[in-house]
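Sending over a structure as structure tokens; questions will come in a sec.
Missing here: one protein chain of the complex. Every other protein chain is in place.
Chains here go by letter, A, B and C, matching the order in which they are written, and residues are numbered from 1 within each.
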Amino acid sequence: MSGPRTIPSSMRAAVLQEPGSVTIEERPVPRPADDEVLVRVNSVGVCGSDVHYFRRGRIGRFVVEKPIVLGHEVSGTIVDVGRDVSRDRIGERVAIEPQRPCRVCAHCTAGRYNLCPNLTFYATPPVDGAFCEYVTIHAPFAYPVPDTVSDDAAALLEPLSVGIWANRKAGIVPGSRVVITGAGPIGMITTQAAKAFGAAEVIVSEPNPGRREIARRFGATRVVDPAVESVSELGVDAFIECSGATPALTGGIQSVRGGGTVVLVGMGADEIALPILLIQTRELVVTGTFRYVGTWPVAIHLAATKQVDLDALVTARFDLDHTVDALDSDTRPGFLKAVVTP
Amino acid sequence: MSGPRTIPSSMRAAVLQEPGSVTIEERPVPRPADDEVLVRVNSVGVCGSDVHYFRRGRIGRFVVEKPIVLGHEVSGTIVDVGRDVSRDRIGERVAIEPQRPCRVCAHCTAGRYNLCPNLTFYATPPVDGAFCEYVTIHAPFAYPVPDTVSDDAAALLEPLSVGIWANRKAGIVPGSRVVITGAGPIGMITTQAAKAFGAAEVIVSEPNPGRREIARRFGATRVVDPAVESVSELGVDAFIECSGATPALTGGIQSVRGGGTVVLVGMGADEIALPILLIQTRELVVTGTFRYVGTWPVAIHLAATKQVDLDALVTARFDLDHTVDALDSDTRPGFLKAVVTP
Amino acid sequence: MSGPRTIPSSMRAAVLQEPGSVTIEERPVPRPADDEVLVRVNSVGVCGSDVHYFRRGRIGRFVVEKPIVLGHEVSGTIVDVGRDVSRDRIGERVAIEPQRPCRVCAHCTAGRYNLCPNLTFYATPPVDGAFCEYVTIHAPFAYPVPDTVSDDAAALLEPLSVGIWANRKAGIVPGSRVVITGAGPIGMITTQAAKAFGAAEVIVSEPNPGRREIARRFGATRVVDPAVESVSELGVDAFIECSGATPALTGGIQSVRGGGTVVLVGMGADEIALPILLIQTRELVVTGTFRYVGTWPVAIHLAATKQVDLDALVTARFDLDHTVDALDSDTRPGFLKAVVTP
Partner (left out) sequence: MSGPRTIPSSMRAAVLQEPGSVTIEERPVPRPADDEVLVRVNSVGVCGSDVHYFRRGRIGRFVVEKPIVLGHEVSGTIVDVGRDVSRDRIGERVAIEPQRPCRVCAHCTAGRYNLCPNLTFYATPPVDGAFCEYVTIHAPFAYPVPDTVSDDAAALLEPLSVGIWANRKAGIVPGSRVVITGAGPIGMITTQAAKAFGAAEVIVSEPNPGRREIARRFGATRVVDPAVESVSELGVDAFIECSGATPALTGGIQSVRGGGTVVLVGMGADEIALPILLIQTRELVVTGTFRYVGTWPVAIHLAATKQVDLDALVTARFDLDHTVDALDSDTRPGFLKAVVTP
């Protein structure tokens, strides 16, 4: 195990200078605050939001105004600790929950730290992320992972957390019937999580035939081509929208039984016309997910027991020098998830 | 107290023949089924939905295709009982919960009988309502009311139930801050119910200055003219939409804090463009109310203890012969609620 | 498929005359009420409560005061239907939910029909059960089962429902850690259900070494001999007591973390000294299960997908003539569950 002596003073980082332009820079290795750990990065997943910042330079009110390091799906090894953290943690393989809540506001003390107005998040402007060699994080948000979870899988506990949070919001329990729209990485993780939560039926609607095939492989009990078949009469307990496509949302909402739940995970248009009368007469609950709260322990359990297969999602792997290629790889056929290993 | 001997074989009923046309007909007095009671009607409130059927002949998928008796806000006196009901109930002054769930479907056995697909409801085509002299209802849905609740107030326990259900869905608890849009009868009942549920702030947004004045009288802690002032920065715990107006909904939804609740009560457009991104990033819960479940006992308590003043809502009273005037009275200045007393 | 023509007028029934004495009697085949079905019994599990009535003649306030037919874990085939039930159901293989709620009281309409004060239950004095050839039940409480669920397994959906209800009350979700005391049939079913609900750790405490072995076979992640090892320091999320033994309860309650849940399933002493101060300082939630609500659909799913193996619980099978032996078979070594097939 490596101790603090081996930590260099500077590191390499892939920096988004402006939309489309990523360069490798030498940067100082960050120092952990008193309650933080320093993590040498092992694997970083590429998220759709990274690609979005890379291509367009903004997501909603978050705008890339100065150079930023992207990447927020991270695993690594603790190499140093702040003053208040046990040195025994040095050497731990960890998965990182990439957010820093303030811990003291009304949201934080009520157990909704994801809604903390003071929260900062890796790779959300202007906060740097993890396409680099070293990062710091609050000590409790660096979760030790067992050997049965690979470095890549440990990084992908972050999108798995998105899927777990979506299933919690959707109220998936043993026997639930759920429609999921979109068979991209988040859809496939959410599908697997739904199975792990006990869903009896997981119906995935996806226009791309290759992705429908993938959905079947990841456990969908039924796949639907929305161009051919509607889900609107299914009367399911919950609908989880993972595509960000407007027709997926407006179609899927019809599929939910009275008293059921609609969870918006995919991000697309800022505004969409929703069937208000249907929401009223069926007393649907429509909500969305924003990051997650307290999901890593469950995510580790699901990954370690292979109830969710994260390694199978990785279809391309890049080193830090090719981060720009990783960010640009989502157009390849059969592509699901790229990973950068610094 | 009157016994079954005094029940005539026929009664007078105000029948909507077609939009705009109401005639008084002689009809047979209904007979209570084994588990029902026969109620001589004392007071019937006029609801916006009655007016809607009267003027347009339909609400959504419910269409007036043959003559129908409107009216579903009903109080009366039990004058006869079905075979399985104790004759001791004859003579009771009661408020009626005007729905007949099937009691055996999955919704009914799960405690969501308002969503029962087999449910019938007074004055919802093709089921007759209560602008007549006698009606029948399941025995447990005829709730005895104390003398401190007037006949009119007993009838208006139905809209109060709407307001209670809305407050339950909105999660109003002591200290809650809530925005309510629309200061019509439902808005004013919901405002009073919010106070009774312990809301610390009830901010009512209403374009009509006379109605804003009424809102203040019924307990709003603050009234807002939406033409002048926005509620969007208030960060309230819940928003209850009672106007059915699209701008009220789209404006009000902005007023809710992260993790807060939006409840759609007013009925307007079938589809409305909603700020999806806001719902996601604030993890708002958007839902609607459809009738109610188990609200009468609470409604009776709130009315009997004068925590909610229902009598003050009644601004016009008509006999059965003038039901058509009652249905047409909502354009008078200062109008809130008409009542028909057969 | 058999139609009503083949239904005889009388049937054989195993009748408990008094504690210890069971005789076979000829009895009239019951007629289904309008909303009921008539079921020819295929398999009936023997429950600890049947054995209790057989040996002692009472459970709490329920006393065998006149001859009674025991048995309430039942599968069969619909052979006739009441007037309000579709004749298409004749021929269905079904599992029976053996209770008849009144459907109209406050508990029933609130979705808590198991607490209905008017509820009657198979084999609970003075209501007859199913150690006989034909029984009737409300149509919706005869649930069709797929071919992948055997007759025995269909009967044992009843104890599985107990286990599902216990897990629901315990709040078991993916990742939960739970202690279960008692490795009898209910403990083993609850263990399997806990796994199906996603529990990461299921620690079974059981003094009998043979049963500990069985617990391991049914999926316990750890087994504990309470004579040697205490569970009190485990800090689990929930504790489900399935033995009815006082020391199991008082020991197990210590094992629960702050804010965790204790569910009493096993029935033993009427009163037990509980650590009140612990309940307070840890804000534990202590509750119990009484039958179940809405569990059959989930039970069918878990059995059909082999997430719960019910057939493996059956260690002895008897015909109706040997019902008394079935009731007396629980002392055999390795015994778990007896089944009577009329």
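Keep in mind that, in the parts below, a contact is a pair of C-beta atoms (placed from the backbone, for glycine too) under 8 Å apart; a residue touches a chain by one contact, two chains touch by 3 or more.
Values in this document were obtained by computation on a predicted structure and should not be read as measured data.
**Student:** Out of A:12, A:27, A:89 or A:112, which is the one that touches the chain we can't see?
**Tutor:** A:112
**Student:** Looking beyond the chains shown, say which of A:60, A:126 or A:140 touches the absent one.
**Tutor:** Result: among the candidates, A:140 touches the missing chain.
**Student:** Looking at A:87, A:103 or A:332, which residue reaches the missing chain?
**Tutor:** Result: among the candidates, A:103 touches the missing chain.
**Student:** Of the residues listed, C:26, C:147, C:233 or C:270, which one is in contact with the missing chain?
**Tutor:** C:270
**Student:** Taking the full complex into account, what residues of chain A touch the chain not shown?
**Tutor:** Residues touching the hidden chain, for chain A, are 35, 101, 103-106, 108-113, 138-140, 293-294.
**Student:** Quickly run down the residues of chain B that touch the omitted chain.
**Tutor:** Missing-chain contacts on chain B: residues 164, 173-175, 196-198, 200, 297-298, 301-302, 305.
**Student:** If you put the missing chain back, which residues of chain C would it touch?
**Tutor:** Counting over the whole complex, chain C touches the hidden chain at residues 60, 107, 112, 114-115, 117, 169, 249, 258-259, 264-265, 267-277, 279-290.
To be clear about the criterion, only the chains that are shown with their structure count from here on.
**Student:** As a quick test, compute the distance in whole Å between the mean CA positions of chain A and chain C.
**Tutor:** Inter-chain centre distance comes to 41 Å.
**Student:** Which positions in chain B touch two or more other chains at once?
**Tutor:** Residues 112 of chain B touch two or more partner chains.
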